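Structure, as C-alpha cells:
All protein chains but one are shown at their positions in the complex.
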Amino acid sequence: MKPRRVIKADPPMRLIDVEAERFGNGDDGLEGRAGDQLFDQFRRVRAATLELAAPLSPEDQVVQSMPDASPAKWHLAHTTWFWETFILAPAGVQPFDPAYAFLFNSYYEALGERHPRPQRGLLTRPDLNEVRRYRAYVDDQMQRLLHQGGLDRATRDLVALGLAHEEQHQELLLTDVLHLFAQNPLKPAYRPAPRTTPAAGTSCGPTTYVEFPGGLVEVGVSASDGGSAFVFDNEGPRHKVYLEPFRLADRLVTNAEWLAFIEDGGYARPELWLSDGWACVSAQGWSSPLYWDQREGAWRGFGLAGPGPLELSAPVAHVSFYEADAFARWSGRRLPTEMEWEHAASQAPVVGNLRDSGALRPLPLTPSSPASKGLHQMFGDVWEWTASPYAPYPGFRAAPGAVGEYNGKFMVNQMILRGGSCVTPSAHIRASYRNFFQPHQRWQFSGVRLADDVR
Amino acid sequence: MKPRRVIKADPPMRLIDVEAERFGNGDDGLEGRAGDQLFDQFRRVRAATLELAAPLSPEDQVVQSMPDASPAKWHLAHTTWFWETFILAPAGVQPFDPAYAFLFNSYYEALGERHPRPQRGLLTRPDLNEVRRYRAYVDDQMQRLLHQGGLDRATRDLVALGLAHEEQHQELLLTDVLHLFAQNPLKPAYRPAPRTTPAAGTSCGPTTYVEFPGGLVEVGVSASDGGSAFVFDNEGPRHKVYLEPFRLADRLVTNAEWLAFIEDGGYARPELWLSDGWACVSAQGWSSPLYWDQREGAWRGFGLAGPGPLELSAPVAHVSFYEADAFARWSGRRLPTEMEWEHAASQAPVVGNLRDSGALRPLPLTPSSPASKGLHQMFGDVWEWTASPYAPYPGFRAAPGAVGEYNGKFMVNQMILRGGSCVTPSAHIRASYRNFFQPHQRWQFSGVRLADDVR
Amino acid sequence: MKPRRVIKADPPMRLIDVEAERFGNGDDGLEGRAGDQLFDQFRRVRAATLELAAPLSPEDQVVQSMPDASPAKWHLAHTTWFWETFILAPAGVQPFDPAYAFLFNSYYEALGERHPRPQRGLLTRPDLNEVRRYRAYVDDQMQRLLHQGGLDRATRDLVALGLAHEEQHQELLLTDVLHLFAQNPLKPAYRPAPRTTPAAGTSCGPTTYVEFPGGLVEVGVSASDGGSAFVFDNEGPRHKVYLEPFRLADRLVTNAEWLAFIEDGGYARPELWLSDGWACVSAQGWSSPLYWDQREGAWRGFGLAGPGPLELSAPVAHVSFYEADAFARWSGRRLPTEMEWEHAASQAPVVGNLRDSGALRPLPLTPSSPASKGLHQMFGDVWEWTASPYAPYPGFRAAPGAVGEYNGKFMVNQMILRGGSCVTPSAHIRASYRNFFQPHQRWQFSGVRLADDVR
Partner (left out) sequence: MKPRRVIKADPPMRLIDVEAERFGNGDDGLEGRAGDQLFDQFRRVRAATLELAAPLSPEDQVVQSMPDASPAKWHLAHTTWFWETFILAPAGVQPFDPAYAFLFNSYYEALGERHPRPQRGLLTRPDLNEVRRYRAYVDDQMQRLLHQGGLDRATRDLVALGLAHEEQHQELLLTDVLHLFAQNPLKPAYRPAPRTTPAAGTSCGPTTYVEFPGGLVEVGVSASDGGSAFVFDNEGPRHKVYLEPFRLADRLVTNAEWLAFIEDGGYARPELWLSDGWACVSAQGWSSPLYWDQREGAWRGFGLAGPGPLELSAPVAHVSFYEADAFARWSGRRLPTEMEWEHAASQAPVVGNLRDSGALRPLPLTPSSPASKGLHQMFGDVWEWTASPYAPYPGFRAAPGAVGEYNGKFMVNQMILRGGSCVTPSAHIRASYRNFFQPHQRWQFSGVRLADDVR
C-alpha cells in the first residue's frame, strides 16, 4: 500500500482517504496497476488482522462468549477461508485442509453444510499455530496470484470484497474479545491503558442542532456507478428520496447525558419505550448500558483497556436500538433516519476517531475536533443507531451464488447504524456505509445522535 | 375519502357500509348531526361483535389457543373495557366492576398493571353471561351519552377510535377462533359451509403486471387533513415519497401457484429465503401454509367453514412474511413496498371480498370481479404482505397518554400488510390503512401480490 | 366421618371391604352377588364424578391451567374412555365416537397416538353436553354388562382398576380446579365456604414422637395375596425390609410451624436445601407454600372455598418435596421413609379427614381426633411426602399390554407420598397405597410429617 494522502494532515488524527488511494485516482492506468495495488492492500489488511490478535493468548483466542460472538481464532480462520473459497479454489489452488471448508464457513448456504455457529468455541483443534500456518499458506497463494496480475474484473471485485470482509472481522474480533473479557470477573484488559487519560470532568457544551432543508435528494452508491471505490451491494442502487426538513444534533450523546436519563428513571418508565424494547428491558433486567457497573455509588465502565471510571463527556456506547430510541423519546427528539444521516454526511470527509487513531475507545469532543457543516463525530467513536429498519434500496438485487448471501439475506428484523466506530478501520467506512444489527444487540460500539423535525 | 360502493347488502351478513353511514356524504352538516350518526354507528358496531360470537359456545369463547390469540370472551370484554376506560370513566360513569380495569386492559402501560396476555384463557370467570351483562351496561351508558349529544371534538374522536378498535377485534375474534378450531382434531366449523361451492378447477388466467411511472407522489392521510373520516394516527402525516417506476401484479397469488412453489422445493431451498426466514422454516418445520394438510396425496385446507379440499384458484392465505418473500424470490419478482401499494390503490374504490360479502374466505377471481386501473382484489380476500417494515411516517408523533400507545409503540420488528381481508369489515379498510404483524405470523388471512421493477 | 371396620376380605374377590361398606349392605352374600356389588359401586363412583363437576360452569370445565393439570371435562371424558377401551371394546361394544380413542387417551403408548397432554385445554369440542352424553352411553353399556354378570376374573379385575382409576381422577379434578381458580385474579370459590369456621388461634400442642423398634418387617400387599381388596400393582409384592429403630411425629406440621420456618429465613438459606431444591426455589422465586399470599403483612391462603386467612393450626399443604425436605432439615429431623410410614400405619384403621368428611381442606387437630398407636392424621388432610424415591418393590413386574403402563413406567424421578388427603375418597386409600409426584410439584394437597432416628 502506497503512502496515502491525509486529508486532515496534522497529528494525531491519521485518518484519511484510504478509499481513494486504494483504488487509484480515477481512470489513468488503473487496469494495469490494479494488481500491485491489491497486492499491497492485501498484505496490509492481512497483517493487521494478525496484529490485532497479537495481544491475545491461545486461550483468549479459542473461547466463544456468546452465540453472537466468535472466537478470535475463528475470525483468523474464517477470513482465510473466504480467500480460499472465493479466490483460490476457483483458481484451482489446492485447499490447505479439506475439512476447513466445513469448519470455517460462516453462513453461506450455497456452500453446503457448516459447523454450527454456537459451537465455534468448541474448536480447540486446529490450534492457533495451525491456523497461523493456514493463514500463511493462503497468504502465500494469494500473493502469488495477485503478483502475477492479469486478474479479471470479477476476481478483482472479489478481492476488494475479501478485503472489506476481513476488515469487518477485524472490528468484530475486537468487540468479541471485549465481550469475552467482560464476562471474566478478573476484568482483563486487551491492552494496557493509554498513557494519558483525558482530564476528568471535561465536559462538552450543550448540543446544538444543524438544520437541513431536505427535499428530493439522492442517496446510495451504485457499484456500477463507474467509481472505482469498493462499495457493498447493499449501498446501492443510488436513488432519490424525498426528505422533509430536519435537524441533526451536532454531536453524539454523552455518558453524562445518559446518566441523567438513568437518574430520571429512564429504564423504569414504559411510556418511553417501544413495546418490544420494554419487554427486552424487563426480561434482561437492563438498567444501564452494557459494561457499566455501579460500585459503592460510582459508575464504572469497561473497555479494551480494562475497567475504569466512567468518562462523562465521552459518547455513550454499547446501547441497543431500544435504549437509543427510548433515550431519544425521553429527550423529546428522535433518531435520524439513515437517509437523513447519509444526506448530512455525504459531503463530509471521513475523519474521526476510527481505529487508526489508536484510542480504541470513544473520545470526548474537544474544541479541536474536526467538523463538517457544523457536525462533529459523524465518523468514528460509535456507530449511530438510526430509525431505519434494514431494507433493500429500490432496484436492489442480490448477486447470484454464494456471494449474494453476503448482505441481502439479512434484510429483516435489523436496524441500520451509520458512521463507524473507534474500532472500525478508517479505510472501511464511508457516508453510504450501512451497518445493521438486531435492535436488542449491545456488544458493538453503538451510540446515539439525536435528530428532530423542523416544525 | 370518497363514498364507496357496497358490494353486497343482502343477509345473512348485515354488516354493511358502516363507513359510509359513519361519515356521511361529505361535508354537509356533518358537525351538527355527528351525535346521531355516532349513536347509530355505535349500536351497529357493538351489535356486530355479539353477532360474530353468536355461533360459539361458552366453551369456545373462553379458551386461548396461543399467546398471540385471545379468547372470544376476552374480545367481548376488552372492547367494552375500551369504552368504559376512555369514554365513560372520564365522563364520571361508575365502572361495572372495578376488577375489570385490571382483567381487560390489553397493553396500555399508562393504565397500570394488567392481567398477563398469555393467561387470558384462564379467566373462566367472569363467565360469558356476566360479560354480556357488562356489555349491556356499557352499551346503555354509552348510548345515553351519545344520545344526549354535545360531545366535544376530542370525545367524538375517541368514539371513532373506539369503533375502529372494536372492528379490529371483530376481525381478530374470527382469526383467533379459526386458530382454536384448527388445533382441535375434530376440526369444527365456525358456521355451516356456504350453500354453493365454486366449480372445482376454475382457474384464473396468468398474472399480468400493471405499470406505474412512479415519481414524487404523496401518501398517507393526516388526521388533521380536514376530512371527516376517521384514520389511525399511524396513517399520517401525509407526505411525499419518491417512487421508481414499478409494476404490480393484477391479482393475488393463488393456491395453485403456491403448490407449484412447494413442488419445486420452495420450503427446502435456503437460497430462496431470508436468513431469519430460513431459521424459522427449519425450527418450525413448515412445509406449507398454515392450515394446509396433506392426506393420501391430496391437499386440504381449513377455514371458518371447516376442512375441505384446497380451492386451487383462490388466493393463498395464512402465509408468513418469510414465506411471501421466499415465494416472490422464487418467482423472480419481489413484494411491493407499502408506498407502491398505496399509490396504486389510492384512487380505487374500496370494493372486494370483505367481511360484508359473507364469504368469510378468500374467493377465486371471476370474470366479473371489480377492478381499478386493471388491478383486481386490492381490497379484501387477504391482507397483502409488503416489503416495508413498520416505521413511523416523517413527522409522526404518538398522542400523549394511553391512547398514544395504540399504534406507535409497535413500530419495530413488524412488517406492513395492506388491503384488508375476507374478515375485515368493509367500513374499516381504506387505501392508507397500515396493518402490521411480525414476519413469522400466519394466523391472519395474509397472502401475496407480486411486484417488480421496471428495468 | 364414621370410623369404619376393615373387613379382612376373603378370596377370590379382591374388591373390598371399604367399598362394600360404603355402598353395600355388609357381608351377607358378597360372594354370590359380586356382579351386583360391582354394579352398585360402578354407579356410585360414576355418579360421584359428575357430582364433583356439578358446581362448575362449562367454561370452568374446559380450561387447562398448566400442562400438569387437566380440564374437568377432560377428566369426565378420559375416565369414560378408560371403561370403553378396557372393558367395552374387548366386549365388542360399538364405540360412542371413534375419534375419542385419540382425544381421550392419557398416556398409553400401547394404544397408539393420542392428543398431546398440554393441549387438552384446547378441546372446546366435544362440548360438555356431548361429553355427558358420552358418559351416559358408556354408563348404560357398562351397567348392562355388569348386570348380566358372568364376567371372568380378568374383567372383574379391570373393573376394579377402572373404579380406582376414576377415583384418582376425582381427586385430580378437584386439585386441578383449585389450581385453575388460583390463577384467576377474582379468586373464585369452588363451593361456598363451610358454615362454621374453626376458632381462630386454636393451636395444637407440641409434636411428640412415637418410637418404633424397627427390625425385619413386612410391607406391601401382593395382588395375589388372597385378599379380596383391590390394590395397585405397585403396592406389591409384599416383601421384607429391615428398619432401624425410628420415631414418627404424632401429627402433621402446621401452618404456624411453617410460618416459623419462613420467618427464620427458611426460603433464603441454601444450607437447608437439596441442591436441586435450591435451584428450584431460586428459579421459581418461591417464598411460601403454593396459594399463600401476603397482603399488608397478613398471610392468606386459598382453597376450594376461596381465599381466607391462613388457618394457623391446620396442617400445611401445597408444599413440594423440596420444601418438605428443607423444613425437616431446619427442624433437625428428617422425612420418614415410605417403609417406616407404612409399617407405622399398617395396623391403623383408615380414618381421617378424607373427601367423605366434606371439609375439602386440611383441618386442625382437635382433642377428639382419632389416633392409632398415638399417631394422628395418618390418613387424610394432606399427602405426606416421604424420603423414598418411587422405585419398584423386589419382584415387581408390570403387567403386559396397555394396563401395564398404569404405574410401572413412572418409577423414576418421583418421590413417594402416603396417606391420602382431604380430597381423596376414603374408599380409595390404605396403608400400602403409594402415591408419587415429582419433587417440585405443589398443586396436590401435600404436606409433612416429621420423623427421626433413635440415637
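We just call them A, B and C in the order they show up, numbering each chain from 1.
Criterion: a residue touches a chain if its C-beta (ideal position, glycine included) is under 8 Å from a C-beta of that chain, and two chains touch if they have at least 3 such contacts.
Being a predicted model, the structure only gives us computed values, none of them experimental.
**Student:** So which of the visible chains would the left-out chain be touching?
**Tutor:** Over the full assembly, the chain not pictured touches A, C.
**Student:** Among the options A:40, A:127 or A:271, which residue touches the chain absent from this view?
**Tutor:** Only one listed residue reaches the unshown chain, and that is A:127.
**Student:** Among A:184, A:208 or A:366, single out the residue that touches the unshown chain.
**Tutor:** Considering all chains, including the one not shown, the answer is A:184.
**Student:** Could I get the residues of chain C that touch the absent chain, sorted low to high?
**Tutor:** With respect to the unshown chain, the touching residues of chain C are 107, 109-110, 216, 239-244, 270-271, 273-278, 321-322, 325, 387-389, 391-392, 394-395, 405, 409-413, 415, 439, 453, 455.
**Student:** Suppose we count only contacts with the excluded chain; which residues of chain A make the list?
**Tutor:** 57-63, 65, 73, 99, 102-103, 115, 119, 121-128, 180, 183-186, 188
Everything below uses one rule, namely that only the chains that are shown with their structure count from here on.
**Student:** Farthest from chain B in C-alpha centre terms, which chain would that be?
**Tutor:** Farthest chain from chain B, going by C-alpha centroids: C.
**Student:** Go ahead and note the Å separation of the Cα centroids belonging to chain A and chain C.
**Tutor:** Distance between chain centres: 62 Å.
**Student:** Which residues belonging to chain A are in contact with no fewer than two other chains?
**Tutor:** Not one residue of chain A touches more than one other chain, so the list is empty.
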